[in-house]
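For this depiction, one protein chain was excluded, whereas all remaining protein chains were kept in their positions.
Chain lettering (A, B and C) follows the sequence in which the chains are written, and residue indices restart at 1 in each chain.
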Amino acid sequence: MTDEMWINMGPQHPFNHGLWNLRVKLKGETITAAEPIIGYLHRGWEKMVENRAYPQIVPLADRLCYGSSLSWNHLYCLTAERLFGVEAPDRAKYIRVAALEMQRITSHLTWLMAVGTDLGSYTIMTWSIRERELFLDLLCKLSGARMTYNYCRIGGVRNDLPENYERDVNRTLDEFDRRLRDLEALMDENEPFLMRTLGIGKMDGRTAMNLGLTGPILRASGVDMDLRKLDPYEAYADMKFEVCTHTDGDVYARYRVRMDEMRESMKIIRQALAEAPAGPVRVKVPRCPPKGNVVCRVEDPRGESLMYMVSDGTERPYRLKVRSPNFVNLSASPPMLVGFKISDVPAIMGVMDMCIGETDR
Amino acid sequence: MRIEERTYTKADHLRPTGYVLKSLIVTFKGLVRATKNRPCTVLYPWERLVYPDNYRGRPGIVLERCIGCARCARDCPNRCIEMVEVELPAGGKAKRPQVNVGRCMMCGNCAETCPVNAMIVTPEFELCSYSRADLIFDPVKLQYPHKPGYEVNYEFALLSEMKKGGEVRTYAKNDPNVHDNVVLDAPKCISCSRCAKTCPAGAIEMAETGELNPKTKKPIKRPKFDTTKCVVCEQCIEVCPKSALSIKEVL
Amino acid sequence: MATLYTVLTDFTQWLMDLIAAILDWTKLGILSDLGDWLQSAPVVDFVTTLLVAVIYLITVMMFALCFIWQERKFLGRFMDRRGTQVGVLGFFQNFADGIKVVLKEHIVPKDSDHALFEMAIFTYLASTFMLFGCIPFSDNFYVIDVNLAVLLGIAIFAFGPFSILVGGWASNNKYTLIGGMRAAAQLIALEIPLLLCVVSVVVLTGDLSFVGIVAWQEENIWLIFPLCIGALTFFIAAIGESERIPFDLPEAEAELVEGWATEYGDIRWGLQMASDYFRAYILCALFTMLFLGGWAGPEFIWAEAWFLAKTFIVFFFFIWVRAATVRIRTDQILKLGWRRLLPLAVINLLIAVALKVAEVF
Partner (left out) sequence: MSQVIVYDKPDRSEEEVASAIRAKFPSVELLKVAPRRLHFRAPRESLFELCKFMRDELAFEHASCVTPVDYLDHFTVVYHISSWTDHILAEVQVDLPRDDPTVDSIAPLWGGANWHEREAYDLMGIVFKGHPDLRRIMLPEEFRFHPLRKDFIVGRRV
């Protein structure tokens, strides 16, 4: 009865966080086809990086994804260290793990804010932002900045932990544990939230794997793949934590996996800061790496992020390719959207934690 | 790879009780808490958040300490630092860094590489102005009252010591005798003494070596490097016409 | 009503005598006949009713606008932030919005249906103002006491979806079209349970005018206790009727930007937003009169104050639900309306009839 209508949930739309366009074909209210269009925030990062020295790229790597800038910063430094053939001192490794997990919680709280606004409850938004402030203060005390930290260096970290930092972190984590329970009360124990998320945007494990999904979205579909366990880097090998998975693969499962991941991250932070050995935190690195190429992959809050670096012996990288998890997760979004209603689009895309900075590079 | 039968067990309190009752209770507690003591939002222009000492706002400078070595200009990722002529209080003109704060991304790299801690990181971030030209801070405007918290110091270990294992010493950022050194390739040098003139730290001075110049019968002079004063700014390397100088890294 | 009415009738009588005296002074035949006509009872009665209506409208709009202030402040405190800061305690915010909206330019979309585009807003507004007429503040402060006030109120209330549908269609914009259709479906789905609850109240009290219902409740018992199911259904349906958060789909920011009123820019949009709050006021007023015993209360403060206090408390519950829940989808709202609220309303009607037959009250 109703013929099909293309709707541009366009580059500038209340529901998409960041500049990207979702063209949706509607038949009445249900979606029959979807096509994400990206490229509005393409800054030419990989070309820009080819005429800068290795240490100068570190603060630029922060700007790849402003939601979780420390994980990109760390990925670049880890790749460069492997290229130089340098190993960061042990204390730096433990500090990096603690900082990365704090960044993971901050990134998940930013994602929670996006879910809150998309589903219409502004209390979730403001409460998750208030909780995020706790961790921004911690990271600001550690590195000096609130969002783009520029904290990792090739060969270690910028500076050692400020004095009685561990006490502040433990106090914040206890406080955050209580507040996380309030947040969950707003969501898990709320029938309209379950109505909006149960059974929406379903994707089973096999198709998710084939479509290249990684991260919390894949784990929500029942695939227990976490690079921190599968391909451990830094000091993750001797951290005791378990990978949170869910089996339904719908929007609620993805939400549930991220909330559990926040609790796991809290455990890791406590372990990392407790077991950090004494010693130097930074190693002096030569200017020019040997010729060759190296690949390094890391568990970003959104999925598997990978960097492939080629050096030709000069002090500038010859080629630096960034694989962003959101780039592939977004390419796998049409199968999630087809068959659901247009008012499900914010729920499905909101839970995917879009970060357009890293998608377009 | 194995397939495991696993049912996801939620914490027991995470079941919706009374449709939205639990959310109502939690939000009401939030309301009571926010009216009893002040809400957590900060009314920005009147109240301000307290930032730690190492908060990175715009870069600042302590002009007395600056020796004009231009290491900050070389290491800035966004290339917003330029060296410009400026009147020194002690008389005479010298090149000091001018920062285009409009382009600066406040990464703090300039304060980190500055060997004499002249460039510092100030907590000032309110930088709006009416025109782009106002955002180009010349050295005088860049100045900021100095506090020890604003300097960016770090300790580093040496790769060779790390590889040897055993006790590893850490060296301060501007440790005079642990840094890359400039090496002279003697035959190429035509002793024009340009490097001695440009060295901002005064670490190069032309010393006579024994031989005589066969044609002019005058003693040949070669630059001699005082490694304790050298700040590795590589200006001598750039200015040398015969590119006789090169860097030997200490690892 | 007696005091205000008599005062105003004396005033208009004195005014008409003055005018008649002037007209007689001119000694022209026609004018003196006009003077006599003016002094006759029906004209005086009409003019006084007009004056009372104007006074009543102004007072009601002042209190209804306070709802906006109450929502901003309480919603802010629920979300751990301050509400409006404009003027003393934020009271000037409404006037600031009003001034801003009046100054905006009136834009009509290019090939939209101009007549319908203008007409939609004014019919929406007119139906809201007509409703003010039939809702009394207390038994001696009201515009008219029609003995069919309940029926009249509900009938005029049902006029809203029509103007929303027309407004959405006439703005020639995909989003407003969807928004308009959703609004119409939702309001009709929730209208039926609303009516059944009102019917159950009328069955029990046996009187169709508000003054009668409140008088009955003063003697016997507040109707919220026997008909608690009815009160709950009425409350939920009222949230749906005034399009507030759990049932916010017609102007869901997440998908449809602003819903059916996207294309209205200036005073028309301002009036539309204000009349949303007026309709919320009317629903709260209906709830207090039907279930909370209107202006019945201990004598130490005026009856009108009792009525307003209860209305504000009911609106506080509206805000509380908005702060705690998430927006649900259109088809879920309709399912809720037809499958959950309608049976509850019928059960409530049975209880009312049973109580009536058993002469408990």
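The definition used in the following text is that a residue touches a chain if its C-beta (ideal position, glycine included) is under 8 Å from a C-beta of that chain, and two chains touch if they have at least 3 such contacts.
Only a predicted model underlies this, so the values are computations on that prediction, with no experimental measurement involved.
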Could you tell me which of the visible chains the hidden chain touches?
A, B
Only one of A:K25, A:K229, A:K267 or A:R316 touches the unshown chain, namely A:K229
From the listed residues A:E4, A:E46, A:E175 or A:D238, report the one that touches the chain absent from this view.
A:E46
Which of A:L211, A:I268 or A:M336 touches the missing chain? It is A:L211
Residues from chain B at the interface with the omitted partner, ascending
1-7
Chain A residues touching the chain left out here are 38-39, 42, 44, 46-48, 51, 205, 209-214, 222-225, 229-231, 245, 247-248, 293, 295, 297, 304, 306, 308, 310, 318-319, 321, 323, 327-328, 330-332, 360
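Throughout what follows, only the chains that are shown with their structure count from here on.
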Cα centroid separation, chain A vs chain C, in Å, comes to 48
Rounded to the nearest Å, the gap separating the Cα centres of chain B and chain C is 64
Could you state the distance in Å from the CA-based centre of chain A to that of chain B?
28
Touching two or more other chains - residue numbers and ranges from chain C
78-81, 323-325
Touching at least two other chains at once: which residues of chain B meet that condition?
20, 23, 26-27, 30, 40
Residue set of chain B touching chain C in the complex reads 20, 23-24, 26-28, 30-31, 33-35, 39-41, 43
Across the complex, what residues on chain A touch chain B?
52-53, 55-60, 62-63, 86-87, 89, 123, 127, 130, 133, 140-141, 144-145, 148, 150, 155-156, 158-160, 162, 181-182, 184-186, 188-192, 194, 224, 245-248, 253, 256, 279-287
Please give the residue numbers of chain C that touch chain A in the complex, ascending.
75, 78-81, 174, 178, 245-246, 248-249, 252-255, 257, 323-332
